[in-house]
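Below is one structure. I have some questions about it.
Every protein chain except one is present and positioned as in the full complex.
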Amino acid sequence: MFLARVTGSVVSTQKVDSMRGQKLLIVEPLRVDEKDQSSLKGTGRTFICVDTVGSGEGETVLIVQGSSARFTEETKKLPIDAAIIGIVDTVEVQGKNVFGGK
Amino acid sequence: MFLARVTGSVVSTQKVDSMRGQKLLIVEPLRVDEKDQSSLKGTGRTFICVDTVGSGEGETVLIVQGSSARFTEETKKLPIDAAIIGIVDTVEVQGKNVFGGK
Amino acid sequence: MFLARVTGSVVSTQKVDSMRGQKLLIVEPLRVDEKDQSSLKGTGRTFICVDTVGSGEGETVLIVQGSSARFTEETKKLPIDAAIIGIVDTVEVQGKNVFGGK
Amino acid sequence: MFLARVTGSVVSTQKVDSMRGQKLLIVEPLRVDEKDQSSLKGTGRTFICVDTVGSGEGETVLIVQGSSARFTEETKKLPIDAAIIGIVDTVEVQGKNVFGGK
Partner (left out) sequence: MFLARVTGSVVSTQKVDSMRGQKLLIVEPLRVDEKDQSSLKGTGRTFICVDTVGSGEGETVLIVQGSSARFTEETKKLPIDAAIIGIVDTVEVQGKNVFGGK
């Protein structure tokens, strides 16, 4: 899985029937900054995901790819290869908080 | 999934039987421009997809990859790893319209 | 799927039983030239594929990857992740012929 | 599969039900240093994995990706595409020990 930030959304009227009603979100994958391991930074890549947990723009989320994206109640019959399966509260790297926290 | 622009088509006469009659489209994946997040730009990559929604050259579409490309009525028995599952109307990033819209 | 040129072949005597008798071809993936979209060019990458359509060196072919490579009569029981499923006659990009044609 | 170092962890309260109680670890894939093949070095990439073997931060582990990440007792019903399936004791390259050992 990978971490990503929700940056936008896609509207598609003419689509496969099973996809009707599915919210399509744009996400940018994140990675731990190589320099000092103290923050998350964007990778510049763009993925489209189905959301299963009610996430919204600006949130940091957990994404699953491939056939496993169909392994939730909400997505099991969908032709999708990426799904948001969690909203991230905190990320800790090398004992330091790099996202979220108080 | 990813966004892509339909740029062309492929003709193959000698092919696996189950693929007879399938339209093969060339697409170029798109991503959100990293600089200002205000447009979609091409990635220079080339994929071949089967179309399930009647899309055509110049249109912006939604592509699913991998085994999930076989999770539609039209494609369930095909040896394919990429399918167009929607025609994109609009794309919004950080609250701004970056594709389509009025 | 992706387009590729068949560039060579591999001989392996000591291999998994189910692969006996399978022709192993070397292919180089192709992409549409980003500059002017008027030709196909090599990517420098190297894949090994099983052939299902009788293709040969020098031909331009259509490749399927992943579990879908097992979705043909010839390949359904093979431990393979890439198969040639068509020989390409012509490729058209932005209304212009970029491969094959007369 | 690939080698990786466990560098941190992720907390997500709002997530898919089946993921409740699963430890989410951050790992950085490693590769053999190309220069002299005598050490493992980080790749700068970031993956999130489910742990099946009780590993912890700082350890070097073996990661499986894709649908095969669901092929363990602990993970078979989870919507995951990466799992830690072993803690690495030693790595040997070209007859020399490059990780662990005495």
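Going by the order they are written in, the chains are A, B, C and D; count residues from 1 in each one.
Methods note: contacts are C-beta pairs under 8 Å (C-beta built on N, C-alpha and C of every residue); 3 or more make two chains touch, one makes a residue touch a chain.
All figures in this text were calculated on a predicted structure; none of them were measured in a lab.
K.L.:
Tell me which of C:4, C:40, C:61 or C:80 is the one touching the absent chain.
P.N.:
C:80
K.L.:
Residues on chain C that touch the omitted chain in the whole complex?
P.N.:
Residues of chain C in contact with the hidden chain: 7-19, 24, 26, 28, 42, 44-49, 57, 66-67, 69-70, 77-82.
K.L.:
State which residues belonging to chain D touch the missing partner chain.
P.N.:
1-3, 30-32, 34, 37, 52-54, 62, 64-73, 75, 83, 85-95, 98, 100
Here is the rule we go by: only the chains that are shown with their structure count from here on.
K.L.:
Hey, how far is the Cα centre of chain B from the one of chain C, in Å?
P.N.:
20
K.L.:
If you average the CA atoms of chain B and of chain D, how far apart do the two points sit, in angstrom?
P.N.:
Taking the mean C-alpha position of each chain, the two centres sit 32 Å apart.
K.L.:
For chain A, jot down the residues that touch at least 2 other chains.
P.N.:
In chain A, the residues touching two or more other chains are 66-67, 69-70.
K.L.:
Quick check of your reading of the touch definition: is the inter-chain graph here a line, ring, star, complete or other?
P.N.:
Basically the chains just string along in a line.
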